[in-house]
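Sharing a structure here in structure tokens format.
All protein chains of the complex are present and in place, except for one that has been dropped.
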Amino acid sequence: MSTPQIIAYLGPAGTFTEMAVRQMPNAANAKLMPVASVVEALDAVLLGNAHRAVVPIENSIEGGVSATLDALATTPGVQIFGEYLVPVSFNLLAPPGKKLADIRVVLTHPVAYAQCRSWLAKNISDHSHIPASSTASAARALGDGNNADAAIAPAIAAELYGLETLASDIGDNKNAQTRFIEIGKSAKPNPKTGSDKTSVIVELPDDRPGGLLGLLEQFAARGVNLSRIESRPVGDHFGRYRFNLDAQGHIEDEAIAEALMGLHRFSPKVIYLGSYKKADQSESVHLGNNADNDYTSAQAWFNSLKG
Amino acid sequence: MSTPQIIAYLGPAGTFTEMAVRQMPNAANAKLMPVASVVEALDAVLLGNAHRAVVPIENSIEGGVSATLDALATTPGVQIFGEYLVPVSFNLLAPPGKKLADIRVVLTHPVAYAQCRSWLAKNISDHSHIPASSTASAARALGDGNNADAAIAPAIAAELYGLETLASDIGDNKNAQTRFIEIGKSAKPNPKTGSDKTSVIVELPDDRPGGLLGLLEQFAARGVNLSRIESRPVGDHFGRYRFNLDAQGHIEDEAIAEALMGLHRFSPKVIYLGSYKKADQSESVHLGNNADNDYTSAQAWFNSLKG
Amino acid sequence: MSTPQIIAYLGPAGTFTEMAVRQMPNAANAKLMPVASVVEALDAVLLGNAHRAVVPIENSIEGGVSATLDALATTPGVQIFGEYLVPVSFNLLAPPGKKLADIRVVLTHPVAYAQCRSWLAKNISDHSHIPASSTASAARALGDGNNADAAIAPAIAAELYGLETLASDIGDNKNAQTRFIEIGKSAKPNPKTGSDKTSVIVELPDDRPGGLLGLLEQFAARGVNLSRIESRPVGDHFGRYRFNLDAQGHIEDEAIAEALMGLHRFSPKVIYLGSYKKADQSESVHLGNNADNDYTSAQAWFNSLKG
Partner (left out) sequence: MSTPQIIAYLGPAGTFTEMAVRQMPNAANAKLMPVASVVEALDAVLLGNAHRAVVPIENSIEGGVSATLDALATTPGVQIFGEYLVPVSFNLLAPPGKKLADIRVVLTHPVAYAQCRSWLAKNISDHSHIPASSTASAARALGDGNNADAAIAPAIAAELYGLETLASDIGDNKNAQTRFIEIGKSAKPNPKTGSDKTSVIVELPDDRPGGLLGLLEQFAARGVNLSRIESRPVGDHFGRYRFNLDAQGHIEDEAIAEALMGLHRFSPKVIYLGSYKKADQSESVHLGNNADNDYTSAQAWFNSLKG
């Protein structure tokens, strides 16, 4: 198309989410549209204001991003079309002229704050924390009517908001990563690549003991491996869970197709979130004899039986 | 057809197998053909000398009939088309003139002998046993160059072979039954009736621990109940088994179809033995939401996902 | 004791946590000690500055409280001794004189904000949100150098901080509850009451496919029901999870004892978090024949076998 694609993302500019957007193949020609929340991002897609939305879904340290998991569970009509991994590296940023010794009040998102706890305890033991709604908004808000001295934010926020870097890579875990997903309106998934995952949300049936065992059996019986299992409350009362699952493989794989239909029968509610290319590019294979050609030969055998 | 159907059965005349044949809907017009062994019965079908063969497969007391189970496992081209239950009731028969007090040597099949052990111990404690190849052949052979005084055999053998009944229903278990199967050349099964079973023989994969658990999972994941589980050695070395299984339902049931194809992928060797009407006429239902309409709606849902 | 017990809790005064503390049997005579974080609460217990700490662990809408789950997983020496349920009801509070029509900026904890989204959209559609570290701190901070007009906080915060109530019970889900746990130094659990739960954190073995199935099997084989299954990332890399589990029963139950030892063998890391009385007072029973007397008779039978 001649008109550029519009990509909504969790803003403001300078967040890790923007770094994920920059990994998208067509990001260079796209128009980026920062939004304030996951719900806004999904709405932008549903209302046609954006072609795609990019939001975080999982952090290697903090786990699932509840806002995203719950929005996906309750927003019909959207689907995942891709995933992107962003290394999480935090810097301590301050307005020009401030030195590390001057810092008493640190502004940042609570999750970022938690991930820098050791560095802060060692280097600015006597400080207080003001929570911000994102790391980038913390950088942007410095000097903006609050009494914060410094922000914890990604490196690119320094340039964007005219700040200086007092310390680099201050996170406690140097391998921390955040996984972002690319969301669009529900549609035919991208074709299978051989390195795919399929995401679903599945509610357990209420009335069966061993419900989770039964759910896992739907995958095991078709040789489908799970790479993510994340429970979230359904929200009506304690003890009811929906499970966010990433399965190896694509909806075009026979093993996934049969497992999906098995889930549909097993569970009172299954939400298909999409089949898409894995960021780590590892092969998506099924255990046992559950490759497509195994399904083909089983079908041929079965047809011969039916006479 | 104007030419009568030929039914081979484990003979001679007067066996319980003949009583099973008499239950067949078309028995009255059929020509009965007694044979000497299960293998002969199957051969008669395969060579076209008989349309159907009837052989015992399971006795409620003695268990599976190994000759039949093993013949089914090793004879390609045959299939089960029906089953019949025959109450097992034994009489003590002797040539005219003999009285109970005269009986010292009892001729019968070893299984029949075992099932009358209590009655014999109480009523003819001082006797010996000569094994026969069937109860009917025992009745027929009385006075035939052996020194047997009486035979244990079904009631109808008295009339057939001109014997007198010294005692009736002398089996230890009054509810004993034998199950017989009707065998034909492999062909399209009879249509589904809603009261069906499907028989298979499945070898376990060698190389996987928990192989039997994996096999059962193929049924459990589709809500398919098993009514018979019978292990038999594969025969090459100890510790390798094939399982004879009767599953509730018909190959035309979606749950059975999917389970069969799952078995085909799971197991190095699956033999489909047929789908046929259950003798006890109970309904064949699948657990959970695994009825045909559940499969239909799962498929419709799945199609909608593929876009 | 004559000296009062000291109970640390997530403060400041006026939080739902304080409402949980008020449910504790000995709260009336205890000295309450507000702290700023879950980690501080646990440290107070470990350092002997408090006898007990009370922190939220699960919200019926938002799910597990990550800070608590992760602190429990990484802080040796602490144990759960009780649990308390607090209904979650939010009010909109403002300094005297403000009216609903005046409210443009709302200060509250992001989770509370999310739970009042519908009410806010309907009643103050044109507003912005400033995040606070707790609902009580939002109430306390009104007028305190920020430009917030109102706070969303529990009812009791109005009285504590001299505010007026503009609207009551504005949460979207009227049945929302938060579950709090009472933490102490690791010690002998309170005796079994018959209405108990046992909490554990279990890491899955890395090297086995179907790890979660194997974990669930450790409970299923002993008839132990799970009422909570919450996954959390281990934090070193994507795809490694530890599971937070609540099992029905007490460490003094034989079924729980055996399941715990089974987990210890199965898993590379099991953390026992305690056995304690259930807040909902329902009976804690085991499925199948897994009551203590079933274990006693199995042991007696076993002893007789060993001769």
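Per-chain numbering from 1; labels A, B and C assigned in written order.
Here is the rule we use: a residue touches a chain if its C-beta (ideal position, glycine included) is under 8 Å from a C-beta of that chain, and two chains touch if they have at least 3 such contacts.
In this text, all values refer to a predicted model and were calculated from it rather than measured experimentally.
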| item | value |
| --- | --- |
| Chains still shown that are in contact with the chain withheld from the display | B, C |
| Contacting the left-out chain in the complete assembly, out of B:Asn29, B:Ser66, B:Ser168 or B:Ser304 | B:Ser66 |
| Hidden partner chain, touching residue among C:Phe16, C:Tyr161 or C:Tyr272 | C:Tyr272 |
| Contact residue for the chain not shown (choose from C:Leu93, C:Leu260 or C:Ala279) | C:Leu260 |
| Hidden partner chain, touching residue among C:Thr135, C:Gln218, C:Ser231 or C:Asn244 | C:Gln218 |
| Interface with the unshown chain - residue positions in subunit B | 58-63, 66-67, 110, 114, 129, 131-133, 145-147, 173, 175, 177, 179, 209-210, 212-213, 216-217, 220, 225-233, 235-239, 241, 287 |
| For subunit C, the residues touching the chain missing from this view | 186-189, 217-218, 220-222, 251-252, 257-258, 260-262, 264-266, 272, 288-290, 294-295, 297-299, 301-302, 305-307 |
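Note that only the chains that are shown with their structure count from here on.
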| item | value |
| --- | --- |
| Both-way neighbours, i.e. chains that touch subunit B and touch subunit A | none |
| Rigid-body rotation angle, subunit C and subunit B, from Cα fit (steps of 5°) | 180 |
| Interface sides of subunit A and subunit C: same vs different residues, half threshold | same |
| Whole-Å separation of chain centres (CA-atom averages), subunit A against subunit B | 58 |
| Intercentroid distance (Cα basis), subunit C paired with subunit B, Å | 60 |
| Chain centre separation in whole Å, for subunit C relative to subunit A (CA means) | 25 |
| Numbers and ranges of subunit C residues touching at least 2 other chains | none |
